[in-house]
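Excluded from the complex is one protein chain; the other protein chains are retained at their positions.
A, B and C are the chain letters, set down in written order, and residue numbers restart from 1 in every chain.
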Amino acid sequence: MEILDKYNEVRKYSEHICKPLKTEDYVLQPVVDVSPPKWHIGHSTWFFETFVLKPNMNDYEEFDPNYNFVFNSYYETVGARVIRTDRGNLSRPAVDDIFEYRKHVDKAMNQYLKNGITEEVKELVTLGLNHEQQHQELLWTDIKYILGNNPLFPPYDEKGKPGMEKSTLSNDFVQIEAGLYEIGFAGEGFCFDNELGRHKVYLNDAQVAKSQVTNGEFIEFINANGYKNFTYWHAEAWDWVNTNKIEAPMYWHKMENGWHYYTYQGLKPVDPNAPVCHVSFYEAAAFAAWKGMRLPTEFEWEVAAPDLDWGNRWEWTESAYLPYPGFSKAPGAIGEYNGKFMVNQKVLRGASEVTSPGHSRLTYRNFFHPHLRWQFTGIRLAK
Amino acid sequence: MEILDKYNEVRKYSEHICKPLKTEDYVLQPVVDVSPPKWHIGHSTWFFETFVLKPNMNDYEEFDPNYNFVFNSYYETVGARVIRTDRGNLSRPAVDDIFEYRKHVDKAMNQYLKNGITEEVKELVTLGLNHEQQHQELLWTDIKYILGNNPLFPPYDEKGKPGMEKSTLSNDFVQIEAGLYEIGFAGEGFCFDNELGRHKVYLNDAQVAKSQVTNGEFIEFINANGYKNFTYWHAEAWDWVNTNKIEAPMYWHKMENGWHYYTYQGLKPVDPNAPVCHVSFYEAAAFAAWKGMRLPTEFEWEVAAPDLDWGNRWEWTESAYLPYPGFSKAPGAIGEYNGKFMVNQKVLRGASEVTSPGHSRLTYRNFFHPHLRWQFTGIRLAK
Amino acid sequence: MEILDKYNEVRKYSEHICKPLKTEDYVLQPVVDVSPPKWHIGHSTWFFETFVLKPNMNDYEEFDPNYNFVFNSYYETVGARVIRTDRGNLSRPAVDDIFEYRKHVDKAMNQYLKNGITEEVKELVTLGLNHEQQHQELLWTDIKYILGNNPLFPPYDEKGKPGMEKSTLSNDFVQIEAGLYEIGFAGEGFCFDNELGRHKVYLNDAQVAKSQVTNGEFIEFINANGYKNFTYWHAEAWDWVNTNKIEAPMYWHKMENGWHYYTYQGLKPVDPNAPVCHVSFYEAAAFAAWKGMRLPTEFEWEVAAPDLDWGNRWEWTESAYLPYPGFSKAPGAIGEYNGKFMVNQKVLRGASEVTSPGHSRLTYRNFFHPHLRWQFTGIRLAK
Partner (left out) sequence: MEILDKYNEVRKYSEHICKPLKTEDYVLQPVVDVSPPKWHIGHSTWFFETFVLKPNMNDYEEFDPNYNFVFNSYYETVGARVIRTDRGNLSRPAVDDIFEYRKHVDKAMNQYLKNGITEEVKELVTLGLNHEQQHQELLWTDIKYILGNNPLFPPYDEKGKPGMEKSTLSNDFVQIEAGLYEIGFAGEGFCFDNELGRHKVYLNDAQVAKSQVTNGEFIEFINANGYKNFTYWHAEAWDWVNTNKIEAPMYWHKMENGWHYYTYQGLKPVDPNAPVCHVSFYEAAAFAAWKGMRLPTEFEWEVAAPDLDWGNRWEWTESAYLPYPGFSKAPGAIGEYNGKFMVNQKVLRGASEVTSPGHSRLTYRNFFHPHLRWQFTGIRLAK
């Protein structure tokens, strides 16, 4: 596809996600990990204005110099200012203003991209679109958090996101033969810097489950008092369970007629055949320990991936998020992208039902802190 | 005035205050003491639905049973529920829905009040209107906080609240002769329960300043390093100054061309002749110590009040907020109104530029924790 | 008594209190309000070295200049230093070193006092001895905390503090007639600055209980679910109860064979006839509300005191700790003594079983924050 068409397609999808929202839904930041939807809309726009238009388009007129401050997430490069912006405390710029900003930048980008661009700028635009796709997934998850923690349990949309929860129910395991494997991105097209540095990894014999763990299996863990037995849990996980009184995956509510969970269509009975979702690494590892198994490493995952059923849930791996051999940070603000997070996080592999179309790869390395649950995170077993 | 006319007048004023707001401004709770404007709008409506209409009007139809939960501030009487409501985390009910709720209740109240009511219900309606007037002042102060802590410093209204900042500049003191005085409400009409129990208090000779302390005088305190010298401060005040790095009243910003402060019309140069505002009790007491004076007690204030210039700022007194002799809590939820706050708060007397018309009295006892500054609080000296 | 004799008597009593301690007991600071016993021993000595010997005795040789830093509680007058001292984190100076310091200062004080001193210095020494007596009560309470929160419940001394818990069990009330009363210190001899400024206070008719509330009466409150019913509690008290899961006075443990509490002789069954102890202001006020009564004000207490049975427990009053009319801080470090605490604390009147001999007065004003319980604090009712 032409870069211009790709640009317009990706940008429109962000707006499509927001369509059912009320103005009020755009503003809140209920917990630190969740950003207000209007911030995502502004920040993804700011990326193109700051890195593409301002340095490259001759007669580009900045929309509003204050926006650079409000929508910048690279705080370290910004100097001191009178008032610290907390994303969740800003009623202005208003939602309409931000969509004006978006229109202004899209119009300029369309003019600019029409006239042909260098390969270097094209790479920057591609990075910006992948960046926006990451924020699209965050839009989905942050909207779910904002609505799903409201005591009225308002649906995002009565029709929800149709056709997403299909899943397989195989009990098979995919066999990995011991030996040397190549890991990391090697193909054509876009990838993030953290996938680069394709390198050899030696794997032992291993077996990786063909399907993800289901809600029904996870309810067995709950019923077997899995949340009450410290032997299944890491020491810090056990603290987390007890401090936060965790008794089930996020969004689950025990009601008189059984477990329910919040979905984009409102509160629904838990489907025992759907893959379990919104669990932390701690819960994933405890479930595996209860089963007498373990989680796969990200290398086992990548090797087995072509034979696995995946796509509905990000899958926690045992692997810590670390640089591949030969990883080096790009210079400047773009270089802050991935490397600075390479400590105390866990790698997730695969993709989820809210990953943007075309934004998944066998070599994709997603990462989150082990206690987080608001992403569409599930469990795949290995042994 | 007829109770019905009074009802409609007070209720309309709340809506008048909100008129310049954008939808986004209604939703935020930037700090725990500030409530989202939409919550004030709903909560003051809930009062009439819960205490007047539901128990008294025969065919009243409840607007939405969920609203009882969302807009109830008397949390202790409400049972356990699945999810705890944090006022600042709720995008729904939406602003339009809440104004629908308001219309629904106002329509019912108009029907109900038209047909004549008992004296008892009339008292309840009067309490509800005074309650709403308290929330009107909170609407003003909470809106100021939400806009004034936004780095764009958006004005509430370009025209602001005209005619509010007039003040006198007298250096005179009002003399109080030693002797017995009667303190507390004794007249006709409405007062809160905390003003009742008129009782004798013996006062020593004292002098109370005729005018409030001005911004110009307070800048002298700043320039004399008043914020850096522990001898002027209470021990816990000194912790507060250092922990929060306090260097000026709230909303003040030191810019190249001098002190500015956020006002309803945006950022403006500080007016040295206006009474100082948005100071904590700690700052008020430290300023007085620096001057070699003290703050008046609430009894001295009430005795001197007829001869004082007041009306723009609530004035911190030395008095702790305690029950008058003979105070007793009303039974039931209404009884939670005032008594339960009678520990660790300071009495403020007078009224401010954002106090609702008709809502001030010589005997009115306002109260806040000593560190709070987002109300229109100023300083009057005594010796 | 001669000042020299008085000096030696008071100083010896501090050492007497410490006699049964092991070295390990001197070192700990289990919570911020409790100081390590060795700190009390050093700090009370530092007072005499700093305010009496160094400025007045010609050839006095300072024991160790570092001790000024370690035992100074008036932090504000001390400049920046490399490392912040937390009293509870210092294993050195060792206990033996501190008793050496004590001997060194006592020897110098004996020499100095023998030779006759000015009236001004005599007042300073008297203040120092009253200051030490305050720390003697803190020694008792801090030792109780350190031992009473050890799971081995070690006794302070098998014989305990004999003869302390006698109490009366009268149900009578002392009548106060409405009228003007004089409040504050007026006699000869020592008093603290916060008792000065004798002044008139008008009191309404009131009744004050002759005896303190007993453990047996308090157990009735517990059994009546007093800790579970919010209507008896101030709003912030209710938070305190729930956050800290308070279910009984401090040191109480519910065992199979009934309530026990930690005493200086170890864990013992609760004596139903002894006055209740180690309750916060919040609990005192809630108990009174449950009884349909209230706590006395400090003025009512002072007027009724000659007819009351008191002496085993400090008694929470309704009064906030505020300056009397005409109170003014003394200049310099001594002036930091009382005034800087006059916000957010409650007055306690009377004395307790661990108050030093000769350290109680009808006009004595003790004060603590309303949530604290490690002092010997009890309840007297009024109505």
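Throughout what follows, contacts are C-beta pairs under 8 Å (C-beta built on N, C-alpha and C of every residue); 3 or more make two chains touch, one makes a residue touch a chain.
From a predicted model like this one, the values you see are computed outputs, not experimental measurements.
Student: What are the shown chains in contact with the chain that isn't displayed?
Tutor: Per the contact definition above, the missing chain touches A, C.
Student: Can you say which of C:G42, C:P93 or C:G350 touches the chain missing from this structure?
Tutor: Touches the omitted chain: C:P93.
Student: Touching the hidden chain in the complete assembly: which of A:H234, A:K268 or A:H359 does that?
Tutor: A:H234
Student: For the chain that's not shown, point to the residue among A:D193, A:E318 or A:E353 touching it.
Tutor: A:E318
Student: Considering the complete complex, identify which of C:F69, C:W240 or C:F341 is in touch with the unshown chain.
Tutor: Once the missing chain is taken into account, the touching residue is C:F69.
Student: Tell me where the left-out chain touches subunit A, residue by residue.
Tutor: So the residues of subunit A touching the unseen chain are 76, 180, 199-202, 204, 206, 230-231, 233-238, 281-282, 285, 294, 318-320, 322-323, 325-326, 335, 340-344, 346, 370.
Student: Please identify, in ascending order, the residues of subunit C that touch the omitted chain?
Tutor: Touching the chain left out of view, subunit C contributes residues 22-28, 30, 38, 66, 69-70, 81-83, 85-86, 88-95, 146-147, 149-152, 154, 253.
Methods note: only the chains that are shown with their structure count from here on.
Student: Minus subunit A, work out the clusters of chains still connected through touching contacts.
Tutor: Leaving out subunit A in thought, the network of contacts stays intact as one piece.
Student: I'd like the Å distance between the centres of subunit B and subunit C, where a centre is the mean of that chain's Cα atoms.
Tutor: Centre-to-centre distance between subunit B and subunit C: 37 Å.
Student: Out of subunit B, which residues touch more than one other chain, so two or more?
Tutor: Nothing qualifies.
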